[in-house]
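The complex appears here without one of its protein chains, the remainder shown in place.
By letter and in written order, the chains are A, B, C, D and E; residue numbering begins at 1 in each of them.
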Amino acid sequence: MADQKTKALYAGTFDPITNGHVNIIERSAQVFGAVIVAVTDNPTKDGPLFALDERLALVRDAVGSIQGVEVVSFKGLTVEFARTVGANVIVRGLRAVSDFEDEFAMALANRDMAPEIDTVFLMTAQEFFYISSSRVKEIAGLGGDVGSFVPPAVAEALYGKRTGGRPK
Amino acid sequence: MADQKTKALYAGTFDPITNGHVNIIERSAQVFGAVIVAVTDNPTKDGPLFALDERLALVRDAVGSIQGVEVVSFKGLTVEFARTVGANVIVRGLRAVSDFEDEFAMALANRDMAPEIDTVFLMTAQEFFYISSSRVKEIAGLGGDVGSFVPPAVAEALYGKRTGGRPK
Amino acid sequence: MADQKTKALYAGTFDPITNGHVNIIERSAQVFGAVIVAVTDNPTKDGPLFALDERLALVRDAVGSIQGVEVVSFKGLTVEFARTVGANVIVRGLRAVSDFEDEFAMALANRDMAPEIDTVFLMTAQEFFYISSSRVKEIAGLGGDVGSFVPPAVAEALYGKRTGGRPK
Amino acid sequence: MADQKTKALYAGTFDPITNGHVNIIERSAQVFGAVIVAVTDNPTKDGPLFALDERLALVRDAVGSIQGVEVVSFKGLTVEFARTVGANVIVRGLRAVSDFEDEFAMALANRDMAPEIDTVFLMTAQEFFYISSSRVKEIAGLGGDVGSFVPPAVAEALYGKRTGGRPK
Amino acid sequence: MADQKTKALYAGTFDPITNGHVNIIERSAQVFGAVIVAVTDNPTKDGPLFALDERLALVRDAVGSIQGVEVVSFKGLTVEFARTVGANVIVRGLRAVSDFEDEFAMALANRDMAPEIDTVFLMTAQEFFYISSSRVKEIAGLGGDVGSFVPPAVAEALYGKRTGGRPK
Partner (left out) sequence: MADQKTKALYAGTFDPITNGHVNIIERSAQVFGAVIVAVTDNPTKDGPLFALDERLALVRDAVGSIQGVEVVSFKGLTVEFARTVGANVIVRGLRAVSDFEDEFAMALANRDMAPEIDTVFLMTAQEFFYISSSRVKEIAGLGGDVGSFVPPAVAEALYGKRTGGRPK
């Protein structure tokens, strides 16, 4: 068994966290022993649906009790935050070819900015391929049931953002 | 720092090992502390260019002295061999979209056969994107210089397989 | 010959309808005997260029006289609307790899929400590969001739939305 | 409900039939009321693992009792056979981007040769994405358990082709 | 040697110009003898970060002294501008599969509108694969160092747009 010093970081907007994210976090904790889950506080084009506090609370509710998982928030570049917390591995989930290309480009840019940090990819489990935060928001916004795509607290929070409330 | 029990396996035909493989092995050793490099002895459609002994020798020559790297050979399914040696992580290198799909399918099939073993992907460094064992064999076979694609001993071995010998 | 009970639904924003949409609608009517063309009245990020009434009128003008085609509008999730009208098949046109992935994810999400409804894909005829509503709007907006991309009434409507009017 | 005259054809080598094929056949029968499953008797590059008779028997065993399914064999071009049996729809399953491109090209070539026949695509259910006849043969050949990838009779037949027999 | 009459056009928003653009411009000048670099003055969805004057100045600073390169601005469709200046070749850089599909569709639409003009693609050198104007703006906006992605004057201009100024 290796006596390594890997510290893994999994960063994202988590607007909101989905079952796909939870799956990657669980597996990262198994593969790397521990993982820092970091919720970004960066401005986005249209603004997030959930405020940073809400996103942090939903992430903590979903994965905070998994052994080895620490949930934090940060501002700025992911590689800079990785340096700050001493992480040498950035974990990313892959679902599809379009993911792959963006992730590829970002991993290369990160390697240019921080050669000492490597990016490691896990394939999202196939039952979560089609789940993304934006699709979940779209379905919930149109009154669809998102109970099988996100943790229960997230589903409730999504219904709470709807004018029409909980779909029947 | 995590106190993990990750044991990583990087398996392939290595017919022959390229600088792209070497890059993935070096980074696997860094990320996971140690990595077992396993050369498959399975029958291939057209047969390998290099015999198992030659492939093993070239792999050992290229990466045998990297700390944490152990080079072995095996027969049969990769997930079965992973179980035998107690590896819980299979490492794969990704270069391109076509890689991605095959790797995706294989990772899912492996998960079905061995749910306790996870597959982790590293992106091949961009200077090695276009290098594959088959392209290197094709270029060497047509008399091209492969000195920047493979370790020196592999280049010599490839020229040795040519009727025309070393290109001038 | 089969004595089947297929009822097909082809839903979209149609902002505006293009010759590619018309091609898929014609072929759906042939393959399934009849098809309900449903124009969505859902809010979009930037708002549509054409109001729902305009979009409905242009769709009716383009395909309303094809045998077996019924044009309607709806609000909400496509699978919910399919249930409401008793459709058991959702038809989608495929043009390219990027289409494919989004469509794949949406089909899987739909299957999760409505297992009794299947998604069936037709390949857009090759002369319409490069036509999309957004590209047509962009070209018309820059003063280009869109006469070979959309039905005549749509071209006129697009020129009507331009400050500069009809390009010479 | 449409009063259509669709006759669907699903053709392939089926060397051997997998659970992914079975899923497409079941859904084709539902969508189109009936489907002709046609096993090709064309020469392949390396020859099939199973003879035509074996492949036909395994297909019949797996899907012969599904209502609306008829299993036959044929020689020559699929579009010619479609014409012979009066089918106006060719059904194809899609799993991945690489599938998509080959299928796209073949559908376009078929449309050129037989404009009256349309190709319709169904997405393979996600639990069968990673299953292909060639991967199943490879796994079985290396002694892996293929029980969750193919019908039971096919698994037995695959073990029967192995020198080592049934894996323990 | 051919006595041809090729006149090449390389058009874009250049918001801002990157080292990837510079690479394509240098190689276009070599392959075609000369190239017109045209900065578009068309309205974009969110508006450019740099005004047309700034973009033109940064492009001129970066490539204005390369032999055979002429830098201009234009409004409207690229194919119309190509006709105006007598260009018969539009040059495009390709980085990735997602580029490829958009570029493919645009090249086909252009061919429909202007059959006498051909589109020619150069592959972005691999060290610039991951550089895009939007990624560079994102990284600079988050305080990252973009010195290896863009010409020095562009890096300074990007830091000038930041509230926080030059990152330390």
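We take it that a contact is a pair of C-beta atoms (placed from the backbone, for glycine too) under 8 Å apart; a residue touches a chain by one contact, two chains touch by 3 or more.
Small disclaimer: the values here were computed from a predicted structure and weren't measured.
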Displayed partners of the chain not shown (whole complex): B, C, D, E
Of E:L52, E:V72 or E:V120, the residue in touch with the unshown chain: E:V120
Of B:A96, B:A125 or B:A153, the residue in touch with the unshown chain: B:A96
Footprint left on subunit E by the chain that the document does not show: 1-8, 27, 30-34, 68, 88-89, 94, 97, 100-101, 104, 107-108, 111, 118-123, 125-126
Where the unshown chain meets subunit C, residue by residue: 97, 126-127, 129-130
Subunit D, residues in touch with the chain not shown (by the definition above): 42, 45, 76-77, 79-80, 97-98, 101, 104-109, 112-113
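Heads up, the rule we're going with is that only the chains that are shown with their structure count from here on.
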Steps in the shortest chain-to-chain touch route ending at subunit E and beginning at subunit C: 1
Most distant chain from subunit A, judged by the mean position of its C-alpha atoms: D
Contact-pair overlap exceeding half with C-E, pair selected from A-E, A-B or C-D: A-E
Of all other chains, the one whose Cα centre sits farthest from subunit E: D
A-D against B-D, pair bridged by the larger set of C-beta contacts: B-D
Rounded Å distance, subunit A centre to subunit C centre (Cα mean): 33
Centroid spacing, where centroids are CA-atom means, of subunit B and subunit E in whole angstrom: 38
Multi-partner residues of subunit E (at least 2 other chains): 97-98, 129-130
Chain-chain contacts as defined at top: A-B, A-C, A-D, A-E, B-D, B-E, C-D, C-E
